[in-house]
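This view holds just a subset of the chains, kept in their places.
Labels run A and B following the written order; every chain starts at residue 1.
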Amino acid sequence: MKQPLAQVRWERRTQRPLFALALAFAVAYAVPIVEPDASHEVVSACLAVEWVVWGAFALDYVVRLALAERRGQFVRSHWLDLCAVVLPLVQPLRLLRLVATLLLVGQRARMASQVRLTTYVAGSVVGLLMFGSLAVLSVERDSPNGNIKTLGDAVWWSFTTMTTVGYGDHAPTTGVGRVLAVGLMLSGIALLGVVTANIAAWFIARFEMDDVEERRQTEAIRLLTEEVRALRAEVAALSGEPVGDERVR
Amino acid sequence: MKQPLAQVRWERRTQRPLFALALAFAVAYAVPIVEPDASHEVVSACLAVEWVVWGAFALDYVVRLALAERRGQFVRSHWLDLCAVVLPLVQPLRLLRLVATLLLVGQRARMASQVRLTTYVAGSVVGLLMFGSLAVLSVERDSPNGNIKTLGDAVWWSFTTMTTVGYGDHAPTTGVGRVLAVGLMLSGIALLGVVTANIAAWFIARFEMDDVEERRQTEAIRLLTEEVRALRAEVAALSGEPVGDERVR
């Protein structure tokens, strides 16, 4: 809450570059999955981009830690950022790097109002759809019993999962694929909740019933104030002094 | 918001004719899909009706643009209308014409209250179900692996999709069919949100708890006002003048 000024300034300045880096990461992550026959150079370049982006995010974490006044508190309250930076170092958790990137960028956008939360959720849903499709495609393509073999199938499956429709014409068969699917399902439930809550909040805010009673109150207070002013004028007339605000403390 | 009077009048007058044209469009769109063996004359007539309706909507857009005071602002704030008029000219986006028609008619009904929004959503859901069924039937019927071959199957599939039940006994297999399906799924989530939000808003409006506290406040203010009036009467008695409202500003 009470962040030092230098930290706030750093976070404001780095927001756009980090978002651009996250997009670069997404592209570098997607290319080898979408094009499995890509040349060795392309794959290496993508891997290099992934590591450069990871390095930038790690550097950003270190700078923010250095700028923080109470470092112990910073580490505790930003444990998610630390996980996002450290976890992708473990090889099997490489898949988490995209989620981590999403989270790190999203953290910056401070959620203050309904509009921002909705934007954030909508952005996350699109990001998760992309990520879910690519990640599931990469693990299911090599599975002997898998039925998600093309990018089109993967995107289609992501949509049927996230909207909880679940036709079952495509479904993950590997353990990792199923864990990813559970993530998409839970995101879908959150999406549904946000959509419904938005509409409900909008409806309730427009409901006039509540306002009627409150407007009546404001009117009652206004009338009462008039009454008191009239009284004050009468008292002033009694004492022969002009009514003014000079005595109001 | 501050529309010129001529524009408002035009929109009010054209609402019903345009709605009738939209219905004619829906029929003309449906006939060649439901009856694939229809004679060439019927198909041509339907195509002609589609173009006439499109022309009417294009004309309506031009008239509204001409009646607008600030044309630049009109184009910017009605970009959806412009898309709806221009996009169907591109051949592969012909399917969008029905959605465009729905949107253009819906735009006219100014959403002010909960009742209108609900009516609009219910109408859109019915329209989208019809449109989704017809459009998916038209693209899936010719697909070799498709399993949506009759109008009955298409309508049934639309319902299972929109309610997010998703049995999977019928599912689109082509790219266009799947894009249409995603549209239906998202509409279904919106429908669910509107239904829930309506019930929630209705429940919350009836909750008496909040009112109790507010009624207590209004009562407190009423009592206070009595007190002040009594005081004013006493002060008046002091000064020997009658209590009147003549001094209330």
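Keep this in mind: a contact is a pair of C-beta atoms (placed from the backbone, for glycine too) under 8 Å apart; a residue touches a chain by one contact, two chains touch by 3 or more.
Please read these numbers as outputs of a predicted model, since none were measured by experiment.
K.L.:
Since every chain is the same sequence and 2 are placed, give me the total copy number for this complex.
P.N.:
Per the structure file, the complete homomer consists of 4 copies.
Everything below uses one rule, namely that only the chains that are shown with their structure count from here on.
K.L.:
Only C-alpha atoms count here: how many degrees separate chain A from chain B in terms of the superposing rotation, rounded to the nearest 5?
P.N.:
C-alpha superposition angle, chain A on chain B: 90 degrees.
K.L.:
Report the inter-chain centroid distance for chain A and chain B in whole angstrom, where each centroid is the mean of the CA atoms.
P.N.:
The mean C-alpha positions of chain A and chain B differ by 28 Å.
K.L.:
For the complex, which residues does chain A have touching chain B?
P.N.:
For this pair, the touching residues of chain A are 152, 156, 159-160, 163-169, 191-192, 195-200, 202-204, 206-207, 209-210, 213-214, 216-217, 220-221, 223-224, 226-231, 233-235, 237-238.
K.L.:
Please name which positions on chain B make contact with chain A in the complex.
P.N.:
These residues of chain B touch chain A: 113-114, 117, 161, 164-168, 171, 175, 178, 181-182, 185-186, 188-190, 192-194, 196-198, 200-201, 204-205, 210-211, 214-215, 217-218, 221-222, 224-225, 228-229, 231-232, 235-236, 238-239, 241, 245, 247-249.
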